[in-house]
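Heads up, this is only part of the complex; the chains shown haven't been moved.
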């Protein structure tokens, strides 16, 4: 049995299979309407997340499956002191697949040891969020026709942002990838990413402090939210949160086929005036997120 | 594309179409079991409401559709600072229709500007609650055989009660309507309803302070809850909340075919001893609320 805990759990071949299946689902949605009929998915969200929960639930429902779950700890037995492995084993008595978000790093991994059904990590603290990475890769592939040979700008909180770290690790396996890392000095990517991923694999990258100085070279601009909860004090957050706001003016020298991505939710790091620009791809990205989760559910439940 | 934000968004002809469709649904429920198959409804309740949420969800499920949603702000991404238009656009990536309740007046209208799927306002603060008005109109039409030519008593909090204001505006478009407005002086209908709706359209109305002095003239008695949250201080609430309680004694001089309506939930403004009176129509009204929402969902999703 397979779990999806880390975005690196899937080989490039397995990713390609998922992307091909996703494309078929997008083109022939009707074909997949009942493939999870009579199947139950458990959605255990120990931390709230509208978007991730909704996209998983929509994915399962569109495949004809059904859902049991909780969207916050308050309405679960957790308050009675039950351990995660016990909760997982019990939910595994009812559900055929478990999707789990937890504020503690490693909780889904720990849960998977005792689980009798496949577990998908839907985010564990600042650690991993593999289905976001799948979404990001699919979006690039769908918009650009391929994942290889892209110059990718990553902008915002590169220190704490888990989606950025996972994306760097995953996409560095494709050939022809270059990174432009756009952040304030305080929020640069951590040393282990720089050394263990970029330098070790000879991935070209530059580090800059403004969007303007590099935007003309980018194929992809990946914006990220400056998450208040990742900061140690309010003053740092307030000083930095508005630094990296993308607006129409900053896009002037950008390529015509630039794709602007964002994992959402955004606060104000992309001005709403950008939403109508044809290069804005972040709402498409949200939709792709649902489709790739449909493919993932099918694969993990061996539903076809 | 059409949204339903205000009870006045629908013309009398469109209302009649809805009522006719609802009647057919009641008579031939089986015919409509799968008309929303493969469709998703998003229920975004930024403010809790069991009854409204349940009736929408039951309606959608009875049509073969499915649901994603949240029932309070705590378990959503709202806490991360996401704007309403962003939440709506994202949910619109997954759902084919959005039902939204929000404590702020105008929030559903604001949401509709950016939405790519139809939005139904399920209540926005003290402002609008159009599906309650649809329910009230349908209930009168079902019980009385027509909406025209009714003398309607409206009792309780006529100042803050949004359901009363919407009902007055909507039903004033039908001919032969008279109102008896029963409230303490402090909770009379606002000036804009009196002038812009009643006087302007020559609708006959009287204002009285007790149920007893007018009940014998009524075809409909619409009771409303005195909502604690609409009052500015506890003392006013306590002094007034028990003033307008309907009991068996007060019903003695009422017509035999009076219909007693209430939007529910009630606190104590109708004594439980009235529940068994054949003129009590408020639980029927709750059921009609589900059926008219089935018709509304069908129309808005163009499901037939």
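Which chain is which? They are A and B, in the order written, and residues in each are numbered from 1.
Keep in mind that, in the parts below, a residue touches a chain if its C-beta (ideal position, glycine included) is under 8 Å from a C-beta of that chain, and two chains touch if they have at least 3 such contacts.
All of these numbers come straight from a predicted model, not from anything done at the bench.
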item: Homomeric assembly size (copies in this file), of which only 2 appear in place; value: 3
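Definition applied: only the chains that are shown with their structure count from here on.
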item: Between chain A and chain B, centroid-to-centroid distance (C-alpha), Å; value: 40
item: Touching residues (chain side chain A, partner chain B) in the complex; value: 33, 45, 48-51, 53-55, 57-58, 61-62, 71-72, 74, 225, 227-228, 264-267, 272, 283, 286-287, 289-290
item: Of chain B, residues touching chain A in the complex; value: 38, 40, 42, 66, 68, 70, 74-83, 85-87, 89-91, 93-95
